[in-house]
Each structure stands twice: as structure tokens, then as C-alpha cells.
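Quick one: structure below, then a few questions.
Presenting chain A:
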Amino acid sequence: MISEAFTEWLPKVGNFSLTLLIVTFYGLLVGAAIERIIAKVQGRIGIPYSQPFINIAKTFFKRTAVSHGIMFYLGPVFRIAGGIGTLAFIPVIYGSEMFSNFSMAGDLFLVIYFMFFGQLGMALGAGESGHPYSAIGIARGLSQMTAYEVPFALAVISIVIQYDTLSITEIVAAQQGGWQNWTVITNWVATLAAMLAFLGMTGYSPFDIFLAPQEIPIGPPTEFHSAYLSFLQLNRALFGATKLVLFMNLFFGGATGWPELMIKTFLIYMVAIVVGVAFPRFRVDQGIRFFFKIPTLIGIMSIVYVQMVLTS
Partner candidate 1 sequence: MANELMNTMLNRLKTDFSVSDISERKPALTTLKVARENAERLIRELRDREGFTHLSFITCIDYIEDGIFTLVYMLHNHDRNDTLGVEVDISRDNAEMTSIHTLWAQAWTYQRELREMFGINFPGSPRLEEDFCLEGWDDIPPMRREFDTKKYSSEQFGHREGRHSEQPREHMKVTLYPTRGGDE
Partner candidate 2 sequence: MSKQQNKEVALKNDGLSEEEKLYFSDARPRPYEPYSIKAVEDFANWARANSLWILAFGTGCCSIELRPLMTARFDISRFGVAGRPTPRQSSLFIIGGYVSVKTLKRIIRSYEQMQGPKFIIALGSCPANGGMYFDSYNTINQFDLYLPVDMYITGCMPRPEALLSSILELQEDIKAGNCDGANRYVNNLDWYKTNQKKVIKNWDMPDYNW
């Protein structure tokens, strides 16, 4: 048993920590790059590339903190547990033993569960803080999340039926061999539904009302400060990058090397940004209504499409 632990699990955990570091670092850097691009579009110089790292260092080195109780810790803890948990089961680089993390059969549904997990923990922590704006923000955030999970789940069901497997590694394997095999070409309906859901997932305009400073002071993380906030900031980068990696694996053919991963995820993120800078914010009810109409319809059509066209 102990020798098993040393030869099997310890190297895996070590490799996973390395992946975690690389993905977090990459997430922070992508955030800074996007901010700089937006700043250049607005005619400014923009933040330095090291700014997200300095921000996290600054919040970590705050010398005082006020806790609101035991459950207050659950906000950042659950959030970062959700982020790390999601990444743990997604194979990052296809074909690489080192960067496949803990992927196994059936990990797709586990990943979808972990994506929801962080937000629920945030609800507990934000409610415990007692701040009314946190409560309003998290209620709005959770309602929006429920709404955009519907087209995403439908798209995932569609590609599960298409590839006949629940393991992300096998889904990526089925997409190898040229760009014609990517899901975006073979099952474009499901990709469309999932990309529309992705707009809601990033928490970026036009679905950013639950944490917009002009609407409600930051929303759920209103009371989080000092070390709590540094965990939330880390998770923001980590979870964002993880979602991009997941989308790349499911719909855009996966990556066989780090440069390919970085290029593909950056381009997927740019889709959300380009839509975001062009559109103003939706109200919560408008956002929910949007997700229940066209994207859900496209999601249902993708299942029909798969049944009729692809498996017949």
C-alpha cells in the first residue's frame, strides 16, 4: 500500500500541483493581457502585466482582518476548492502522462458538479457576512447560474450522446486527426449553445450585473478582504482558465502541447470579451429570460440533431 502511494499517487499529486501552478499563472497573465487590450482600445496605456500578481500579494499582506464567524471562511475555501477540484479532473494536455491530472471514466459529470460547487460555497460565506448587498448579489448570481447551466447541460448531453462516452480524455481522443474532427465542425449546434452559455459563465458583460460596482458594491465579495480576498482573486484566475481548458477539450479539439493550449484558450476568451465590450449589461430578469429562450432552444435542437443526423 505504502509503496503504491509512493509510486502511483505521489507523482500524480506532484504533477497536478505543477499543472495547478501553470494554469493559475496563465489565468492571471491572460487577465492582465485582456485588460491591456481593452485599455489600448480605449486609448489608454493600461495596467502592467504584473498587476494581478501584485494585487494578490497586496491583499495577502494586509495586516488586519475581520471575520464574521466560521461560515465566513466557507466563501473563499469552497470557491478555491471548487476551482482546484474542477481542474483536478480535466486532462489538460492530451497524450501527456504528466499533465493528465486525475481524469478517469465519468469525469465529465464530476467536473460539471464542481463548477457549481464554488458558487454555492460563496453563497454560504456571503450570507454569513450579514451584508445586504452580498445577499442580493449572490441571489442574482445564483439565479443567472441556474439559467445558463440549462443550455450548457443540454450541449454536454448532446456531445455525450455523440461520442458515446463520459470521459473527457476519450472525447478529446475522438477529436484528434485534423480540425475537421473538432466538435465545433461536427456538432456545431451543441457548440453554439455552449458558447452562448459561456458568455454567462465568464461573469463578464453583458451578464455581470451581480458583481458590477455601479449596481451593487461588488456583489457577493463585498465583505471579503485581506487573505479571504486573495483566495477569491486566485480562484478567479484559476477557475477562469479551467473553464477555458474544459471548453477547449470538449469543443475545440483539445491541446497536445502548452503553446497550442494557450493560443486556443486565449482565442476562446476573446470571443467572450468581444461580445462583452460591445454590449451593455442585462438586468437579471433579462439575462435569465435570454438564457431560457434561444440558447435552450439551440440546446434542445442539438440533442435532436445528434439523434437524427449523427447516429442514424
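We adopt the following convention: contacts are C-beta pairs under 8 Å (C-beta built on N, C-alpha and C of every residue); 3 or more make two chains touch, one makes a residue touch a chain; residues count from 1.
Regarding candidate selection, all candidates are chains of the complex that A comes from, given by their letters.
Since we're looking at a predicted model, the values are computed, not measured.
Novice: Candidates 1 or 2: which touches chain A in this complex?
Specialist: Among 1 or 2, contact with chain A goes to 2.
Novice: With touch defined as at the start, can you tell me which chain A residues reach candidate 2 in the complex?
Specialist: 39, 42-48, 51, 54-55, 57-59, 61-66, 213, 217-218, 221-226, 229
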